[in-house]
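The complex appears here minus one protein chain, its other protein chains still in place.
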Amino acid sequence: MTRKYDAIIVGGGVIGSSIAYHMAARGLKVALLERERLGGQASSAAAGMLGAQAEISEPGPLFELSRRSRSLFPELAIRLRELSGIDIGLERKGLLRVATTEQEMNSLLHTIEFQRGAGEQADWLSGNEVRRLEPGLSPDILGAMLAEGDGHVLAPELSLAFAKAAAVLGADIREYSEVQSLVLEQGAVSGVRTRDGTLYGERVVMAAGTWSGPLLAQAGLACPIYPVQGECFSVLSHAPLVKATIFGHGCYLVPKKGGRLIVGATMNEHSYDRKVTAGGIGGLLAAAIRLLPGIAAAEWESAWSGLRPQTADGLPFIGGHQDLLHVYVAAGHYRNGILLSPITGQLAADWAEGKAAEGDYLEAFRLDRPLPKTERVNQDEFAH
Amino acid sequence: MTRKYDAIIVGGGVIGSSIAYHMAARGLKVALLERERLGGQASSAAAGMLGAQAEISEPGPLFELSRRSRSLFPELAIRLRELSGIDIGLERKGLLRVATTEQEMNSLLHTIEFQRGAGEQADWLSGNEVRRLEPGLSPDILGAMLAEGDGHVLAPELSLAFAKAAAVLGADIREYSEVQSLVLEQGAVSGVRTRDGTLYGERVVMAAGTWSGPLLAQAGLACPIYPVQGECFSVLSHAPLVKATIFGHGCYLVPKKGGRLIVGATMNEHSYDRKVTAGGIGGLLAAAIRLLPGIAAAEWESAWSGLRPQTADGLPFIGGHQDLLHVYVAAGHYRNGILLSPITGQLAADWAEGKAAEGDYLEAFRLDRPLPKTERVNQDEFAH
Amino acid sequence: MTRKYDAIIVGGGVIGSSIAYHMAARGLKVALLERERLGGQASSAAAGMLGAQAEISEPGPLFELSRRSRSLFPELAIRLRELSGIDIGLERKGLLRVATTEQEMNSLLHTIEFQRGAGEQADWLSGNEVRRLEPGLSPDILGAMLAEGDGHVLAPELSLAFAKAAAVLGADIREYSEVQSLVLEQGAVSGVRTRDGTLYGERVVMAAGTWSGPLLAQAGLACPIYPVQGECFSVLSHAPLVKATIFGHGCYLVPKKGGRLIVGATMNEHSYDRKVTAGGIGGLLAAAIRLLPGIAAAEWESAWSGLRPQTADGLPFIGGHQDLLHVYVAAGHYRNGILLSPITGQLAADWAEGKAAEGDYLEAFRLDRPLPKTERVNQDEFAH
Partner (left out) sequence: MTRKYDAIIVGGGVIGSSIAYHMAARGLKVALLERERLGGQASSAAAGMLGAQAEISEPGPLFELSRRSRSLFPELAIRLRELSGIDIGLERKGLLRVATTEQEMNSLLHTIEFQRGAGEQADWLSGNEVRRLEPGLSPDILGAMLAEGDGHVLAPELSLAFAKAAAVLGADIREYSEVQSLVLEQGAVSGVRTRDGTLYGERVVMAAGTWSGPLLAQAGLACPIYPVQGECFSVLSHAPLVKATIFGHGCYLVPKKGGRLIVGATMNEHSYDRKVTAGGIGGLLAAAIRLLPGIAAAEWESAWSGLRPQTADGLPFIGGHQDLLHVYVAAGHYRNGILLSPITGQLAADWAEGKAAEGDYLEAFRLDRPLPKTERVNQDEFAH
């Protein structure tokens, strides 16, 4: 129980697993500790959208981080398939963000302008053009932003593929291993105390989503993260109901392999309760049927929920701590955990190797940045 | 494979299992053949209402059969618990059939009158009286018929308890045993051919729901039965949301053990498709929230469906065949299979023992009765 | 979040749920906090044996506590069924503890003697007598102790029934509510801090199994509890394979409703890992087939495991704390949690009402008793 690792990673979700994979790929000896099962929380509840353009409507560091991370997926998909046998289901068939009011249309036109200025493809399609691409969509749609670069992956598969690929590369994966506190020695973190015993390592990475905050607070570090519960459901059809990902009013639709369609998501702030409610499902169902009437005939599959880890300014915490040595935090990715997992893994591995982080925009994710008093949900004005 | 039974029963749903139980309890040597798993079809999809009064709004043979069958449950529950260990969850906390329009109110007042005339308790409650009993119900409710004698059981448990109690009493239960045809000898049935081989018996009972028709047709017997698919879902809460069974507009609510509430049911005629549709669930959810607004906060559990076996005049086929000897049919119970299973089992066992059926009303269920050309759903005018 | 309760109970397993039920039944206003789902851990993994005589081979306080608790079940079963609708599956068809060696036989004869001395029924049956009762058992069995008073319940149902009955009686049940620390004020506990906020109460009861230790340790209280993982599996047959509970060499067999048979259990000390291993199942299967050869033809159902909370002297901690006021501990019940849940609930409710505990034997469960340095498993010499 006292074996020494190059890095101990706390949290077996998509962020922690990506960090384990990236570190193991660079030859580091890592332990990945998960208190229940790998990917058992928010990571496997996600719809897996890679919405670098669709989810972010203004320039800034989150946009930079997102599009850089998105560009890492094609190579990653191949490598993870080779190592773990798991296909992460990467699809890049574009994303349509639809408008049903003039206000939404104007907002999208503004977003298109900013994204083109940033060098990304983004186009406005009229209602008829939208329905030519996706004949099942509602006649009420006035038009849509088409972001061809956005896509999606299978979130549970991505999370597991990172962890299993890390295991193949030598990482020590420990499930049912609950961290109770950090081991502090002379202003540095040197290990973690679990229910089974103490593990020592050169570095500790906190990647436990909403669980990260309390563990860090015990060590006197403030990284406040709060949960926003999201409920989803899925339906099945033989031929796909839509080809692109559709981002609409009150719901989004993500087409998965074999005719599966995920519909998400509600946003219940500050709830740690993971129960799916009848009302939540009822609301999503009504919104989905308005957007895509044919979904009413599709086969009901199942409903689930997850807790997205949110921060007061809507940005994740990514970085080493300025006061306490040898600890790195990667948490609070909110709705962007799947999208941001590759770059977060890279950044953490760079830190472990002592490489300086490139890019001024990363300053925005520092742990000691000033946070607003009033929490906000990083939520688009009309999507939900 | 050529062992000789007193009776071979085709169909391991609630009807066939009840018949196996009642025959085994009288010392007969029976085989119960089920092509898949016991209770795997309509029987375990049912909400388990014992709605002798709530489901039937006019006098007649179905009402007679229903209330006689209902009266058998209390003793049956005790006996099945003793033999099989299974509690069938009998609850007799009454049933409220609510009205939200004057038309529905008048129709219910008419039903109350007929039931009182038949010697059953049935009362009209005002909207306020209804909400005093069930505070969670909608303020839109004008009033309700209260039938204190109606109740419910756990449908899957009842079906299994019959079969397992029969096994304890010596019945030979065979799952994955698919009957392909009846063995006919000199104007009588003497066995069944399954995929595994042929079984011989003194009598054969057809209790295979919608599967009964084609098997009988092969033997030249016309017992036309068609499916009406019903979709349901369930929610969970710690304390029950309602105490009584509630029969409303577009849905009914049946409170089960441990705070579970079953909401049913759609009616899709002539569909053999057992898939639950998103639209079906959406419609039920909306109706349930209108009837009982607090259900929106309850935990979503799951959705399922079953195929109810319906006939052209809405009455089951129960009886021996007039031309072909040694064959008995018990099928087409539609929405009343759970309620009618005890008396159907008794009647079939009486037949096997050579006892004459008592009661003129039983004539209505004869196999050779004239059937209307146009099929009908035995459906109440306003409940769905 | 600052509502004041008469008692806050931490842990929604069978012990915490029983305490909530007993307190609510006496009119106290209680909150039951569970970090995941009710009964999700050891309580629903248990086989539900009420082995007051079979599990305990020597006189002492655990025997006293066990037989008193066992006597509470018949009335409890009725009351819980009324309140929650849940049948706890109480069966009192006796327990056979079999011997296959002379040494085991002598040990059992010794146990029989002690139990008779204590006023309990216990008989020695020869091998032939055993097989007359249970014809399926192995011819290798030399004989068995028959304890007619022992029996079993459905463990998951008992745990849920306590909680749901408590909810009906007004208890506030909170799932996904993870307690992070106790609120201490002037030498007394006045509440708990959860991830959602702080709850205040007159009293706090710690009933969180293996999770209790670390929470208490934060408050400076030593109640060391360690896990012993147990793996089980179940099979199905139409008619039951055995009538009595069978306690044999390397496994035990507990017959459940509908022909289900639970086979348990391995004992892996100090493992927090809840994974079922292939080797664990292989060993249990081999032992079960030796004991009851006909089980080989039964249908495989599923396998699972749970973590039993064990203490250094094999006795649970039950009692208020001598130094810190208003806190009560009920944890460490090891393999006897189901059996001891009724009396533990009663004792905690007595404490909350200020009643003095009756019985000197209760001293043995005090929190400040001296504990041996070397941990032991409270394990019979030959059963496992």
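Letters A, B and C mark the chains as written, and numbering starts fresh at 1 in each.
In this section, a contact is a pair of C-beta atoms (placed from the backbone, for glycine too) under 8 Å apart; a residue touches a chain by one contact, two chains touch by 3 or more.
Please read these numbers as outputs of a predicted model, since none were measured by experiment.
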Visible chains in contact with the missing one: A, B, C
Identified contact with the non-displayed chain, of C:A166, C:V192, C:L285 or C:L315: C:L285
Listed residues A:G11, A:G89 or A:G337, member touching the removed chain: A:G89
Contact partner of the left-out chain, one of A:I8, A:A52, A:M145 or A:A163: A:A163
Interface with the unshown chain - residue positions in chain C: 235, 275-282, 285-286, 288-289, 295-300, 302-303
In chain A, positions touching the absent partner: 81, 84-87, 89, 91, 160-161, 163-164, 167-168, 173, 238-240, 256-259
Positions on chain B where the hidden chain makes contact: 175-178, 180, 195-196, 210, 214, 270, 272-275
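The working rule: only the chains that are shown with their structure count from here on.
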Centre-most chain [mean C-alpha coordinates]: C
Inter-centroid spacing, chain C versus chain A (mean Cα positions, whole Å): 41
Between chain A and chain B, centroid-to-centroid distance (C-alpha), Å: 48
Interface hub residues of chain C, defined as touching at least two other chains: none
